[in-house]
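Before we start, here is the structure in question, set down as structure tokens.
One protein chain omitted, others in place.
Read from first to last, the chains carry the letters A and B; within each, the first residue is number 1.
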Amino acid sequence: MGRITLDKVTKRFGDAEVIPPLDLTIEDGEFVVFVGPSGCGKSTLLRLIAGLEDVSGGEIRIDGTAATELPPAKRGLAMVFQSYALYPHMSVRKNIAFPMKMAGMPKEEQERRIDNAAKVLNLTDYLDRRPGQLSGGQRQRVAIGRAIVREPAAFLFDEPLSNLDAALRVGMRLEISELHNRLETTMIYVTHDQVEAMTMADKIVVLRAGKIEQVGTPLELYRTPRNKFVAGFIGSPTMNLIEGPEAQAMDAHTIGIRPEHLDVSSTDGRWRGTVGVAEHLGSDTFFHVHDTGLAEMITVRADGEVQLRHGDTVYLTPQDGKLHRFDEQGLRIA
Amino acid sequence: MATQHSRSAARVMISPAVLLLLAWMLIPLGMTLYFSFQRYNLLMPGAHPWVGLMNYKLFIQNPAFWTALINTLLLVGGVLIATVVLGVLLAILLDQPMWGQGIVRILVIAPFFVMPTVSALVWKNLFMNPVNGLFAWLLPKLGMAPYDFLTQAPLASITFIVSWQWLPFATLILLTAIQSLDSEQMEAAEMDGASALSRFWYITLPHLSRAITVVVLIQTIFLLSVFAEILVTTNGGPGNASTNLTYLVYARSLLNFDVGGGSAGGVIAIILANIVAIFLMRAIGKNLDA
Partner (left out) sequence: MARAVTPQRKAINTIAAWIIGLLIFFPILWTILTSFKTEAAAVAFPPQFLNFDWTFENYTTVQERSSYFRHFWNSVVISLGSTVIGLIIAVPAAWAMAFVPGKQTKNVLMWMLSTKMLPPVGVLIPIYLLFRQFGLLDTRTGLVIVLTLMNLPIIVWMLYTYFREIPVDILEAARMDGASLRKEIIYILTPMAVPGIASTLLLNVILSWNEAFWTLNLTAAKAAPLTAFIASYSSPEGLFYAKLSAASTMAIAPILILGWFSQKQLVRGLTFGAVK
């Protein structure tokens, strides 16, 4: 079981308040992703839950029991670090066994769980190697193995994929998602990569400067970002945000339109512009359109087969109902 | 970044070291200061009257102090110049591709591991002895008159011996620094058409400046306290010709049993060392932030 409740949790380093009082509930079995730009406090928040840092105020409850004062070892949580944090002087087997050894678990049970974890994570052939002899992906799996054998109340992941190359990252993303489906244990996952957040999360928590900007499912965040920050942070390429007369015409300070919600035509449309750089990805093409009369350059996501070149004239029309409007504070206008 | 729990554990774990060093520093230092204001001689039992700055005055007015001060500066300066200049050259040479580099390195650093009393005795007897030393045989062969090094040029001879001991230290540190020089930077300079000399002048030397600073400062700390080499070779003589400040204070304290005068000398030595220490601490402190 792993229901985690944060009640007015606050963190100060000296005079600097990095996390103002914050409330959040993470339901049992949920896959929650903390996402935000670097320095937004997401890792600090994770470390507060882990018990690696003291809270400056507020309460943390795990399964209804107060955990605020408990040392990390007593919270029943397992953590996977960005650097993997494997014990370099121990074999893979001993690394995975370490938390069970600390808990004083019987040897046979340890062996059983190690074998089990090794099978699940494809590590059976590597159990007697040292971490130094493993590839990045394998080390990552050892770190996960070390976490799952404890059968913790919740897993904490601190940017676990950021040290892997792009191809491996996609593979590991799937593996972690599958692991979650199989174990059905609460997972809290910290990342700065909104793609990871969108693809893996049941619930995304967008953070900025220690404050929660929005909590919701990936699609909620995509469809109805609560403010300009979330709108710009979720989705790739990022949403076009337009200010000025065009926005005022719609009774908004800023209007937003996602690149994939713009219709492209060579003959007519709402905005006329000139194609700048065209990025062909095969499946999609991203156009950067200038000289539309808008202050901002507009990014368009079009079909991969669309043949437009640098300097061509295009007409852009936002799709019905896909425009987002924001007021002067950047808040969404319903 | 840590929890209250680990912070209090840390405080407990650090305190023995801190308390011991605090005692080691404050108690003797306080005593030295205290004695330096008293007339106190171990040969003259009785009260130790308070004499104010008398000890300092006597110590400074004694011509031996000025000789010792100048000798100290000459010794430190001479060794520094010799070890840094030769050390840079030697480090560059050792950095070049060659056969048996590891063995040469071992040969070069060996003198550093020789205890000061041994190196002083070996140089004094086996080499510099005017009758039986190797130099006594070598000099006539080279067409030079025999020379009694430790009598005729005691300070220079000691400077030479100490330089031999410290050259390995300078070389090793400078070599380490040179090897950390990014070879791409060198190659880029070569591509830009820089000659070997200008590469040395504009890239190697600036790169070494920090290591040279560290060598100079650390050696100074140790060189201000050169003692065994003088005790073994010349006993500070002839006269005061090779007496440095450390030796002078030692002689005043443990040979003349003048606790008050020796303490005043000790305080002066501390002040001198602290002037150097301030610079050294800055250099090292900067590195701590990096």
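Worth pointing out:
Note that in this section contacts are C-beta pairs under 8 Å (C-beta built on N, C-alpha and C of every residue); 3 or more make two chains touch, one makes a residue touch a chain.
Quantities reported herein were computed from a predicted structural model and do not represent experimental measurements.
Listed residues B:132, B:152 or B:198: the one in touch with the omitted chain is B:132. Summary of contacts with the chain left out: across B:154, B:236 or B:262, the touching residue is B:262. One of B:21, B:144 or B:205 touches the chain omitted from the figure, and that residue is B:21.
Within subunit B, the residues in touch with the undisplayed chain are 1-2, 6-7, 9-11, 13-14, 16-18, 20-21, 24-25, 27-29, 31-32, 35, 90, 93-101, 103-127, 132, 134, 137, 164, 167-169, 172-173, 176-177, 179-181, 183, 186, 210-211, 214, 218, 221, 224-225, 227-228, 231-233, 245-246, 249-250, 253-254, 259, 262-263, 265-267, 269-270, 272-274, 276-277, 280-281, 283-285, 287-288. Mapped onto subunit A, the footprint of the missing chain covers residues 50, 52, 71-73, 77-79, 81-83, 85-89, 98-99, 102-103, 146, 150.
Everything below uses one rule, namely that only the chains that are shown with their structure count from here on.
Note on chain placement: the centre of subunit A and the centre of subunit B lie 57 Å apart, centres being C-alpha means. Chain contact summary for the complex, subunit B toward subunit A: residues 1-5. Subunit A makes touch with subunit B in their complex at residues 51-54, 71.
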